[in-house]
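A protein chain is absent from this complex, but the other protein chains hold their places.
A and B are the chain letters, set down in written order, and residue numbers restart from 1 in every chain.
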Amino acid sequence: MSTTMEGRDLKFPVYVWEAPVRLWHWTMALAMLVLWGTGYFIGSPLPSVPGEASESYLMGYIRFAHFAAGYIFAVAFLLRVYWAIVGNRHAREIFLVPLYMLRPAWWRSFFRVVAHYLFIRPRNDWHQGHNQLAMAAMFGMYVLGAVFMIVTGFALYGEGTLAGSWANRYFTSWVLPLLGQSQAVHTWHHLCAWYLFWFTIVHLYFVIREDITSGLTVVSSMISGWRDIKN
Amino acid sequence: MSVIETQGFKLDNSGKRVVVDPICRIEGHLRIECNVDAKGKITNAVSTGTMWRGLEVILKGRDPRDAWAFTERICGVCTGVHALASVRSVEDALGIAIPDTANIIRNLMHATLYAQDHLVHFYHLHALDWVDVVSALKADPKKTSELAQSISGWPNSSPGYFRDLAVRLTKFVESGQLGPFRNGYWGHPDYKLPPEANLMAVAHYLEALDFQKEIVKIQTIFGGKNPHPNWLVGGVPCSINVDRAGAVGAINMERLNMVGKIIDDTIDFIDNVYIPDLLAIASFYKHWGAIGNGLASTNLLSYGEFPDIANDQSNKSLLMPRGAILAGDLKNIHAVDLKDPAQIQEFVAHSWYKYADETKGLHPWDGVTEPHFELGKGTKGSKTDIREIDESAKYSWVKSPRFKGQPVEVGPLARYVIGYAMGNPEFKEPVDMVLRKLDVPLPAIFSTLGRTAARGLEASWAAHKMKYFYGKLMANIKAGKLDTANVDKWEPATWDKEAKGAGFCEAPRGALGHWIRIKDTKIANYQCIVPTTWNAGPRDHKNQIGAYEASLMNTPMAKPEHPLEILRTIHSFDPCLACASHVISPDGQELAQVQVR
Partner (left out) sequence: MSDTFYDVLRRQGISRRSFLKFCSLTTASLGLSPTVAPQIAHALETKPRTPVIWIEGLECTCCSESFIRSAHPLAKDAVLSLLSLDYHMTLAAAAGEQLHENALHTIEKYKGNYILAIEGNPPLNEDGMYCIYYGKPFVEAVKHYAKDAKAVIAWGSCASWGCVQAAKPNPTNAVPIDKVITDKPIIKVPGCPPIAEVMSAIVTYVLTFDRLPELDRQGRPKMFYSQRIHDKCYRRPHFDAGQFVEKWDDEGARAGLCLYKMGCKGPTTYNACSTTRWNEGVSFPIQSGHGCIGCSEDGFWDKGSFYDRLTTIPAFGIEANADKVGAVAAGVVGAAVVAHAAVTAIKKASEKGSGAKVEEK
């Protein structure tokens, strides 16, 4: 609803992140932490556990935690998609980037943000939700990355749950031939986990940076849901 | 039309051309063309290896510890020989000494292959050259039983046993669906066995087919599967545990007992079926002691095998001796050094590869390979439809290796002649026994018959050596020497920046060598010269012919359109063409422009 490019006439405070979006955000963040940790140790296991096999279940628990967090991640993602449909317009932003990209105005705003981050423009524009570069990153890195991780993740999960299981039927059966074979799917899954990790570093940095430099609340918005002008 | 004189042979390609493509009952793809004169005598022979896979190109840039698995896939018949040569080449390059127990297990696995491979060769790849399946239908089961019992104590020899077989065989033939036996050269005038001997041989063909799969279980126990068991740089992958918890996951007493039993059964089968059959059949084919000599009485090579002392490749340690005979001088056994660039070289004057100077040979560490498929002007047919090949130009995917510039024969016969010439009783006495039993003079060994006989004797030798290695293994376990792998240099970080090594292996078919260069922990260069390359290779720049071509010279053919005689002699070498046709290209990427130091 911005009338000027700078967005200084926008109405604040504004309720940007509705409760389901906030819940999704923090659930997913937690799930991702667990997924990275356990995923790493599935690929490169801890030193051997001594004693009888029946006395420990270390890899089993690590894998269980990975699968459980994976399910939570996937379900949270699905709910988030649902909320994108029924929630406010900010809930849709990160999914609709390809449509926005058809509009020249979007690109103009996009390059203004880029110019700011390249220190060409001293101040960033104000947005109620994401700025255009953030939106693009959310879509290109997070949304696509998450979909890829969910699809390959369930494809790998379906290998263990065997033919006949839903994961095997809906994911494993076509993902493996598509990417060649199981080992290749593992490698891609692994690489994409790192892709999301890179995204997270960038995300954290810009969130904190915007919080400090933009004059709008950013970090606290994901807790309270409200975005306001800092005094 | 031309006449070439070389090595005492007169190659005359003016007579009728006989083309046999493919040669059946071998590994891989081989084409033989011969010219026969009016009397049916072979006056010119041309051996063409008709496949190329480029494995060494594929090996470049890979982890040297993986090379055994790639090279093992060179051949699934002599499975494991390339793996053994490969791990030895890497160990040589990196200076890894394997534990004694690992050495014994390797010897045991390798001897297992000798026994099984020779058995399969004799019965399933070679026997039908000598045994007329159709004639077996006329056999009297009772007389067959008498014959069988007169040559061996093998229990499957009752008249009823042979009668059942004769009935099955008759029904089979009457069905009209002859399967693998269709269009055989049955009734050929040079099938000399009486019907009873044929029936007995068919019975043993089937028994051997059942039994060969038992022998390889030893490789399965130590290597996990067969064909293509697993090997390991630094030792063997299987651990030994006969005392403590978890023994079920290792080589334990139950596994060892199984190995022991298979060894006993193997000795039993080879000594009571294979050897008696061999002698019985050979007694009807003594005239083949004068056919197929080729290079056998002049040039022979063996790298030796079965180091009794771990990591020692000298003749003090090798149970099967290393050496070479040149110009038929049995008194002078040449020392063999795989690393001497003057000894082993490959030529490509008549092979589908290109060198800058094709009059020079190259040692495998410095090999150049540039595939170059090109047919001579005298070829009949077209590039993709060769009717008759032109041997004056390039004509094979196999290179021409030479030892001190000479073509040599490798294989069981070479090993037996070298062992015999060295006076080693393990090789001399069995040969003398065969000569005595068949009542033929010593030169009869330099022949198609001699090759086949040497292979049989060697199968028996190997089976008894399995027992010997088994005893050593048990003694080591008793003494607590359980180590099966040396992992000091497992991690690539411990390797020198550059290294090169040579790995030998005397395979069932003959001398096999792998040469490796390692740079920055990866394979920079890999080259194999395999037994069938030595034997099947085409002519060199001086038109010297290799073992196959030489052995076919002057062979009389009864019916040239039914090439039974060609099959007999070629099969006596046990060809393995997937092995033979290979190539190295150290620059790997661009095959058309490979330049190698």
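Basically, a contact is a pair of C-beta atoms (placed from the backbone, for glycine too) under 8 Å apart; a residue touches a chain by one contact, two chains touch by 3 or more.
Being a predicted model, the structure only gives us computed values, none of them experimental.
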Relative to the complete complex, which of the depicted chains are touched by the chain excluded from display?
A, B
Option from B:161, B:284, B:468 or B:490 whose C-beta touches the chain left out:
B:490
Identify the residue among B:39, B:316, B:331 or B:383 that touches the chain left out of the display.
B:383
Of B:63, B:308 or B:426, the one touching the omitted chain in the full complex
B:63
Per the whole complex, from B:15, B:195, B:234 or B:276 the residue touching the absent chain is B:234
Out of B:4, B:250, B:438 or B:474, point to the residue that touches the absent chain in the complete complex.
B:250
Chain B residues touching the omitted chain (full complex)
19-29, 31, 48, 50-55, 57-58, 61-63, 65-66, 69-70, 73-77, 79, 120, 124-125, 128, 133, 168-169, 171-175, 177, 179-186, 206, 209-210, 212-213, 216-217, 220-230, 232, 234-241, 244-250, 258, 371, 373, 381, 383-387, 397, 482-485, 487, 490, 520-522, 561-563, 567, 578, 585, 588-589, 591
Going by the touch rule given at the top, which residues of chain A touch the chain that is not shown?
40, 43-50, 53-60, 62-63, 117, 119, 122-123, 159-160, 162-163, 173-174, 176-177, 180-184, 186-187, 190-191, 193-194, 197-198, 201-202, 205, 209, 213
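Operating definition for what follows: only the chains that are shown with their structure count from here on.
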Expressed in whole Å, how far the mean CA point of chain A lies from that of chain B is 61
